[in-house]
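Input: a single structure, listed below in structure tokens.
Heads up, one of the protein chains got dropped from this complex, but the rest are sitting where they should.
For reference, chains read A and B in written order, and residue numbers begin at 1 within each chain.
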Amino acid sequence: MRKLSSDRMSELFERLDSLCPLYLPGEKDGAVSFVRYEQGVDYAVGALNTVRSAKDFFFPQVENIAAFRMTGKKIEILENQNGNEPFVVFGVRACDAASFSLLDQVFLSEPVDPYYRDRREAGTVITVACGEPDTSCFCTAFGIDPAEPKGDISVWLTDGFLYWQPRTDKGENLTENLTDILEECDGGEIKSYQDTIKTIANQLPLANLNLSYWENTDEKEIFASPVWDEIYKGCLGCGLCTFVCPTCQCYDVRDFDCGETVRKFRCWDSCMYSDFTRMAHGNPRKTQKERFRQRFMHKLKYFPENNGGLVSCVGCGRCVRSCPQGLNIVKTARRVSDD
Amino acid sequence: MTETLIPMIGVITDIRLDTPDVKTFRVVGRDGKKCFSHLPGQCAMLSVPGIGEAMFSITSSPTNKDYMEFSIKKCGCLTDWLHAMEVGQEILIRGPYGNHFPVESELKQKNLLFIAGGIGLAPLRSVINYCRDNRNDYGVLDIVYGSRSKDDLVDYREILEEWTADERTRVHLTIDRPQDGWDGHVGFVPDFVRELAFDTDKTVLLCGPPIMIKFTLQKLLEMGFAKTQIYTTMELRMKCGVGKCGRCNIGSKYVCKDGPVFRFDELDELPDEY
Partner (left out) sequence: MQITKTIKKLVSEGKADRVFGWKKGELGFDTEPALFTEDFDSVVYNSLCGANLCKYMINETKKDGTVLLLLKPCDSRGLQLLTKEHRVRREKIYALGVPCRGKIDVDKISDKGIKGMIDIQENGDTLTVVTLYGEQTVPRQDVLYEKCLSCVGKEHVGCDEVLSPELSEDTTVNDRFAGVTALEEKNPEARFAFWRSQLSKCIRCNACRNVCPACSCVKCIFDNPSSGMDSKANADDFEENLYHIIRSFHVCGRCTDCGECSRVCPEKIPLHLLNRKYIKDIHKLYGDGDEAALLTFTKDDAEPSVVYERGEGHA
């Protein structure tokens, strides 16, 4: 483990950014998001989670895949995915870091998604332990430890110091370039800081989320639960929860007519939208009830069935905070299981 | 293996008008060769830049090494465009996607009963021709095919001229309502299947509109067929073709990847949302 005096953090950011582009949570017009580091950008140290999750780095909201030019009966394919330059993300929380493993299950399983894979390879993730977990946090329900975040490098920000622990080869390689400003230290110094986090994390109101009903009940039985008839009623059918969610990975592939060429791009999609499953001859999910049910069945039942029991939620609490009508995954999981 | 979602270019080399609203398109690569090999029941994504992209079952048999065929019903934005196309037009194609009918395992040496309604013949045609081309690997082939009218029977000429030529292949056609110049059976497919009183020693491949599937399945079960004997092929909205974009699931199964071919006992395990 290494450390750096807290007042030298901007020096660290300068150094990182000189190695490759650095992104970190910063405030923009009243909302915190990951921004490109530059002089004058303040690291939003107090913000727990960005509005959008860190999935953007590997699975961006919009990405171009190819372009086509049509001339008469001929089509020309112009590929325009650029190579991915290395980058560093600082300030990813334990929950978002865990979400990458869930996205890996989807995008790195056969056949591998090359766009995602390339970005994963290009990015180095520096996580920061959550000094003050918030009300909406429930990562511990999924075995995620906010005091011991994963990633290529883990960082703890205590009162006077930044503690730095590389965890992967990528993390070690990056650290090699920083040994002059990061001095070696004994990891024991963060123990009490971690203990405080754990004490708070265990008291959080949503942390006791229990998914044993979901694990042990047949998907058809959960699907048929009468709770679905009621619980969706407040749902606006917007895509807010899906778009801020770090594990939602459904996408659309669309064309954008640029005049001379047609650009094919991939963008986030939401199962909450009415056109998600609409076909020329009908829609298997006709009302918001079916769409709402799909989102939670996918996260809590279908995804685990296809991925060795892994639940597609990391307890980041974004849906808890952001849903305009106070709906969220915890509420749904609990009500359906009558917990 | 990776999936870039970037299609290859296909050229339409032949267009056949099968019914008033179904055309069969023959597609090869720019080099004049078949774009890729496939198995019976598998699908491909066809697209036209700026118009749309959709999944279609490959109608031709894998035994055809020269080209692929797609029988496409005109029913939306993309299919309207395809129907307006001329020979020589290039389109975009990627695939093959999905699983296939188990022609080299469960179906081998079996008597097969194909039941199709309307455009539902498209995916079955691939299997039927595969079996005909490997005739000794399969028992008796019964093909029940129904449509709204005589004119709506897809591939009618092939059915009359080629399929009926083999004595171990029996073709049973029906149309919904009586029509001048039709002396065959009149009535809906589910009832026709019941009337034909098939032995239950057959494996069934069933494809058609949801309502026809529902009632035919009911009749088959009444006749003593088990769900483990009946296969169907599903269609839901798809974007990626590889089980990642998240929209074609029935419960935990993705139609594009785990399907489109399902056995009814497998579908029984899944929520009824298709």
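FYI, contacts are C-beta pairs under 8 Å (C-beta built on N, C-alpha and C of every residue); 3 or more make two chains touch, one makes a residue touch a chain.
The model shown is predicted, which means the values in this text are computed figures rather than measured ones.
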item	value
Residue touching the undisplayed chain, where the options are A:D17, A:D113, A:E219 or A:D252	A:D252
Contact with the hidden chain (one of A:P86, A:G143 or A:P324)	A:P324
Touch with the omitted chain, as defined above, among A:K170, A:R263 or A:K301	A:R263
Where the unshown chain meets chain A, residue by residue	28-31, 33, 46, 48, 51-52, 61-62, 132-136, 200, 203-206, 230, 233-234, 236-240, 242-244, 252, 254, 256, 263, 265, 267-270, 273-275, 320-322, 324-328, 330-331, 334
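Keep in mind that, in the parts below, only the chains that are shown with their structure count from here on.
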item	value
Centroid spacing, where centroids are CA-atom means, of chain A and chain B in whole angstrom	40
Residue ranges of chain A in contact with chain B within the complex	65-66, 68, 70, 73-75, 77, 79, 106-107, 110-115, 117, 219-220, 223-224, 249-253, 255, 257, 262, 264, 266, 269, 271, 276-281, 284-285, 290, 294, 297-298, 301-303, 305-306
Touch list for chain B against partner chain A, complex	1-7, 9, 49-53, 75-77, 79, 86, 88-92, 235-237, 239-240, 242, 244-249, 251-252, 269-271, 273-274
